[in-house]
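Dumping the structure here so I can ask a few things about it.
Missing here: one protein chain of the complex. Every other protein chain is in place.
Note that the chains take the letters A, B and C in the order they are written out, and that residue 1 is the start of every chain.
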Amino acid sequence: MNPTLHAILVFLQTWWVELTSGVVIVAVVPLVAGYVVLVERKLMADMQARLGPMRVGPHGLLQPIADAVKLLIKEDIIPDEADRLIFWLAPVISMTAALTSMGAIAFGPSFQVARDINIGILFVLGVSSLGFLGIILGGWASNSHYSIMGALRSTAQLVSYETAGGLAIIAGLLLSGTLSISGIVAAQEKYHVWFIFLAPVAAFIYLVASIAETNRAPFDLPEAESELVAGYMTEYSGFRWALYFLGEYANMIVVGSIATTLFLGGWLRPFPNVHWLNWLDFLPALIIALIGVYSIYRAGKQPVMVQTGFMWAVALACFAVALIFAMPWFVGTLKFVIPGLNGAFWFLLKVSAYIYVFMWLRFTLPRYRFDQLMHLGWYILIPLAIVNVFAVGVAMLLESNGVNRWLALILTTLVTLVFAILLVRWHDRRTESASTASLAPDSYAG
Amino acid sequence: MLDSILFYFFGGVAVIGAALMVTRRNAIHSAVFLITTLLATAGIFLQLGAEFLFIAQIILYVGGIMVLFIFVIMLVRLDVALHHIRFRMKSLVVTIVIAVLGAEAGAIIYYARKLPGQGLFIQNMAPASNLTPNSEKLAQSLFTNYLLPFEIASVLLLVAMVGAVVMAKNKKRTEDS
Amino acid sequence: MQDDALQDNSTLLGADELILNMGPQHPSTHGVLRVKLKLDGERVRGTECVIGYLHRGVEKIAENRTYQQVAPYVDRMDYVAAISNGLGYCEAVEKLLNVEAPPRARVIRTILTELQRIASHLVWLGTHALDIGALTPLFYCMREREEILKIFEKYCGARLTTHAFRIGGLQYEAYDGFEKEVERFCLDFERRIQEYVDLLTGNSIWIGRTRNVGVLNAADCIALGASGPILRAAGVKWDLRKAQPYAAYDQYKFEIPVGTNGDTYDRYMVRIEEMRQSRLICLQAIEKIPEGAIMGKVGKVIKPPAGEVYHSIEAPKGILGYYIVSDASTQPYRVRIRPPSFINLQALDKMVRGHLVADVVAIIGTLDIVLGEVDR
Partner (left out) sequence: MADESKPPQESPKPENSGTAPAPPVAKTPVAPASPPTAKPVPPAPKPPAPVQVPLDNELTRRYRAKFGPAILDALEDRKQPYLVIAAAQLKDIALYSRDDEKFDLLEDFTAVDWPRREKRFDLIAILYSFSHNSRLRLKVGVAENERPASLVEVWPAANWLEREIFDMFGIEFSGHPDLKRILLPDGWQGYPLRKDYDILLQDSSWVRENLGIDSGQ
């Protein structure tokens, strides 16, 4: 055989999983991101007493595709004064970072994209934070005041909140004792409890920090629409803009996955060790089948034939997926896929719930101001995260010296909470006096 | 074979990136090429199985330091600052530095050729996959053998941090008054 | 501008001032307002408003139209409160003619004007909340405003620029079920206000973004001519509806809400409370709409005796004044409109100095300007 061909074949043989996964990520994540946007718009519409997208496809189900087509065929504008190389490079960096970091995420016991590298969680964190380079460079390259202010804001925000988020993750890692993603999930299985219950403060800090890192409301200052037009994206349009957007939503999925892995038990179903709850393993198939039934119920109520047909199609698709989930229970030879399928289901469910919290907060809360954001990060979250790391460490030390684990954790958590309350109190008093002090001369200056 | 290809790829990218970094006039462009170099170096670390080092490189250098670099470049408006700084004798300095570095590189290659098996291109290095997870090992040696240097470095960094805060505060106070 | 800023301050760190052009195309300048911000970092060191992008020369047009023809033009100034504009103009001309609108007309005018005040405040609340980043209140506000606009539409056929009133009274009788619809809206509205209040009033981010932001004390308000909710939020219990009642306001009981600090939060609270009070006025008014004619004794051709008159009303945004000079012809010799937004906008510079860019947006929002009225 031709040696070159042989080498290629060997290469493919060893790397086919990674290659396919890579292709799948690049092909599927944009679609998923598009539909996350649709879900977000629909949820927002529901909370705001309106319908949301309804025109493209039944209930607007094809809207993401229409959006993608629109963005693709839009004119590609590069401002004259922009730095063309970096203007071109920045969105690519942003999206590449988000997609690459997905490589190390395990969507289930058998759905890990890359090999289970022993620093998996760090890889995800580190690579996804590279996306900020894209934001900063994009803001700078646009050569517009709004863009550069957005970029500066995002840098400051990243530096502040990555610290807090990292410290929160350290608390979780202390409990798991490993950086490997499957190791973390295994540790939670071993502990018989999700880490969110062992380190609630850390989970909360990570929630806040991850919202800030993904530039979502109420921390969406880098792209604060009402102040900076669109922040670092102001000068971008068409497909470049879409890349940023894609990166943002992929990042949401990434941080959701990290939080799920670290704090929400990864792909474990609720109470994985309680045997009388084993019927929960049927739940995925059941839920999907129920969605199918609901679609059939709704199909009769659609005003247009096409929509009825579409609803039927959705129902059939649901049944098919449900069947795939249910099949292994009846076909003995397929039994080995059960943990993988169910794991993926639970994992994605938890990620969706996490992203739902993001959206919910976005529709409800006003936006922080920049100084308030910085204060929250530096004066409250970071000290709290540091104390929390100590608290978790002390709890583990106590446990290894024979104190009941729960007692130790509850005690240390209480100490942390008291600290948090004192911190917030102190900060409130401080800002109160500062604002009255600084405002007086200013308001009379003019 | 793949290893070699990857190595040469990363090495090439690192070298080209470094060269471009030095030659760019625009500071941001330089920073971007420095990032390229750092990433390529990280790739080499990964290839060597030094996963922790790889990720430390990415998080610290690319994610942390470079972000701050760019931040500072944007804030300071280096292009404006450059007009104020006149590089005198710059060609002379550059020539000397290049000459010294070139001599060094030549010497290394020369001696590497002379001492087979120990030079630059060691073919029989241990395959990466055989290494045990090294983040634990790294931690072990950091906190046992190298505890003192590690602590000294941390204290140094802490001092630098406190110093920075103090300086920033002082500046603000003088501004206010 | 940009180059100047660069050259003036070639210092290395921090000290360079940035000129940021906010608008005329900007999501939160509420129209085509352009504000040049002089920034130090994110802190505002000074502003300059550039206005006039929407100037249509209403005052000049009015000199070339008959008195009746001017009325629709004034609707186009503050287009989110067209009825209030119309009321001010009609009453001013009535004063010039020395006639009075009949009681029934005055009560219906009051009801519609108060509904318009609610609608105007709703638009303000929604957009202001949106500026500060709260997405949802806007849609709730628009939902209620829609109900009000439906009432307008049923009454006069138009929703936005209504031209609802005529000089001397009304052209249209209240439609069947008018009282009932207004009542239903008012009864429902209390619960709706509670929804906005739940979303915003106690929200610590909202408080953080509005407390002590854009403070304008009473003395500054008066010196700068700022009126309406801005003045009341500074603690001045003054409202033209009480001070010099017009239309039918003297017949109804209502409170003048006042704030204490004169900051953005107080203005928010004042406007929310004003909506509640307007609702009460409407409820009182529909209880007893007097019977009778809706048009006063005004001829087909309006030819006021020579002279001049100034009449001002409490529009949702502040004092809306009309100064009309007649030369005894069918066309006004001069119509001067005192636009509350224009004069309130003057206070912007004082309010934003020392604040951050994000506060500029909040302060422009809290001034509740409508560029159609600023530029006329």
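Assume contacts are C-beta pairs under 8 Å (C-beta built on N, C-alpha and C of every residue); 3 or more make two chains touch, one makes a residue touch a chain.
None of these values were measured; they are calculated from a predicted model.
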**Request:** Identify the visible chains that the left-out chain touches across the whole complex.
**Result:** C
**Full-complex contact with the absent chain, from C:88, C:102 or C:257** = C:102
**Message:** One chain isn't shown here. Among C:158, C:197 or C:222, which residue touches it?
**Reply:** C:222
**Request:** Out of C:272, C:319, C:352 or C:367, point to the residue that touches the absent chain in the complete complex.
**Result:** C:319
**Prompt:** What residues on chain C make contact with the chain left out of this view?
**Reply:** 51-52, 55, 57, 59-61, 63-64, 95-96, 98-100, 102-103, 106, 222-225, 227, 236, 238, 243-246, 248, 250, 296-297, 305-312, 319, 321, 323, 325-329, 331, 333-334, 336, 338, 342-343, 345-346, 375-376
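The criterion applied here is as follows: only the chains that are shown with their structure count from here on.
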**Prompt:** If you count the contact pairs for each chain pair, which pair has the most?
**Reply:** A-C
**Message:** Quick check for the class: compute each chain's Cα centroid; which one is farthest from the centroid of chain A?
**Reply:** C
**Message:** As a quick test, compute the distance in whole Å between the mean CA positions of chain B and chain C.
**Reply:** 60
**Complete:** Between the Cα centroids of chain A and chain C the separation in whole angstrom comes to 43
**Request:** Two or more other chains in contact with one residue: find those residues in chain B.
**Result:** 75
**Prompt:** Can you list the residues on chain C that touch chain A in the complex?
**Reply:** 2, 18, 20-21, 26-28, 42, 46, 129-136, 138-140, 143, 199-200, 203, 205-206, 208-209, 211-212, 215, 349-351, 353-361
**Message:** So in the complex, the part of chain A that touches chain B is made up of which residues?
**Reply:** 7, 11, 83, 85-86, 89, 117-119, 122-123, 125-127, 129-130, 132-133, 136-137, 140-141, 148, 151-152, 155-156, 158-159, 162, 179
**Fill in**
Interface with chain C, chain A side, in the complex: residues 44, 47-50, 145-146, 149, 217-218, 220-221, 224-229, 362-372, 435-436, 438-439, 442-443, 445-446
